[in-house]
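My structure is below; once you've seen it, I'll send some questions.
One chain of protein is taken out of this complex; the other chains stay put.
Letters are used for the chains, namely A and B, taken in the order the chains are written, and counting of residues starts over at 1 for each.
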Amino acid sequence: MTNFAQQVLEEVTRIPGVRGALLVSEDDGLIVAEALMEGVDGPAVAALAASLTGRLGRATRALGKAAPVLLHLQATGGAVFSAAGGEGLLLVAVTAADVNAGLVRLSLLDAAGRLS
Amino acid sequence: MSDDIQTWSAQLASDPGSLVFLPLAEALRRRGQLDAALAVAQGGVSRYPELADAHDLLGRIRSDRGDTALAQEAWTNALRLQPDLVGAHKGLGYLCYRAGDLQKSLRHLESAMELVPDDSQAQAALQRVRGLLAQPLRPAVGDPFEGGEAGTLLVDSQGRRLGGVMLRSDGTDASDAMAAELSGVSREARRTVRLLGLGEWHSLYLETPGMNLVMQEPRSETLLVLARGPEVPVGRLPLLADRATTLARRWMDKLG
Partner (left out) sequence: MRAIEPWVEGPLTTFLTESSARLVLLMTSAGQVIAQHGFTRSLDVMAAAALGAGIVASTGELAKLLGPSPFGALVHQGTNQAVFLAPFTTPRGRWIGLVVYGKETSLGLIQLFFNRMVEDLSQSAPVEHARRAVLAENFEHELNASLRALFGR
């Protein structure tokens, strides 16, 4: 699992502008596997992305929907993506602001599907 | 829940003619396993084409998947078989609401209320639709029917609804529950980008089975949420959100 996860994360990081990809436990917000560029604070990304995903999952359940399959937080200096990876895991990516968001989205959904 | 699903799956496997497909598909739908729910429900409808409840279930699943036309077809079939099926009236009431046909939505919800007068979900949806019909203008925050929109909601930092409406797929009003759960999302988004050194956040997109949502902060500590069915391309969401945010700012400026 870990080798396969590592391979999947590295595929995500090949997209230009992706600064790191992590497999994160949704409940704990801890890193399970990571492929990060220098300067990316992995534990912070994991904890914050899991927390935001969990909070928004409660909101979508209030709407009668399942938890989000994909979250994309866009900021002026970059973006955070989080995809449900099955078995309580999240696939998280941190990117530059000018990344191809469509490509990251598809790549994460594909990777999350393979990890599920 | 998963125990029930396992039990019902085993029952259905050993007896494909069992009516257990009804609770099984509903349980899968509630868990968001819409593909599996659809497969089970379609199997049930093929086996029991005259069972209105099976068509009603199919309508709920297709509505959750965002297959509006197919959901409408399923609920119409359900009503043809059983004109007093409350679930189908509520489902069609919701679809008509989403399509902007408030008069038709009103008729279906009134039928549901006549059949089950103490149905609080139908009552809440009916009040919402009556309220919208009574307003000279549509809800202040954007136009909830534009672009197949499933709802627009403006929330303050305390988790209270400032404007707009958000309905569940069964037509019940989720606005206040959503508002309460969204309290703190702006703060958390701001904290996330601050601690990761990503500047200022401006949009948050969520994809769920059957519905996509986009959130922006028109003013500090307020959150605007737009929900759209999957028929609206993902790339259009930022444009719609930007426009709704501009409208929301104007509206709040008018309030002072």
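As a working rule, a contact is a pair of C-beta atoms (placed from the backbone, for glycine too) under 8 Å apart; a residue touches a chain by one contact, two chains touch by 3 or more.
Since the structure is predicted, the reported quantities are computational estimates derived from the model, not experimental observations.
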Contacts of the hidden chain among displayed chains: A
Sole contact to the chain not displayed, among A:Val8, A:Ala21 or A:Ala47: A:Ala47
Absent-chain interface as seen on subunit A, which is shown: 24, 27-30, 43-44, 46-48, 50-51, 54
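Definition applied: only the chains that are shown with their structure count from here on.
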Centre-to-centre distance between subunit B and subunit A (centres being mean Cα positions), rounded to whole Å: 25
Parts of subunit A lying in touch with subunit B, wherever the complex brings them together: 41, 44-45, 48-49, 51-52, 55-56, 58-80, 94, 97, 102, 105
Complex contact set, residues of subunit B against subunit A: 31-32, 64, 166, 168-170, 172, 174, 177-178, 180-182, 184-185, 188-189, 191-193, 195-211, 213, 227, 234-235
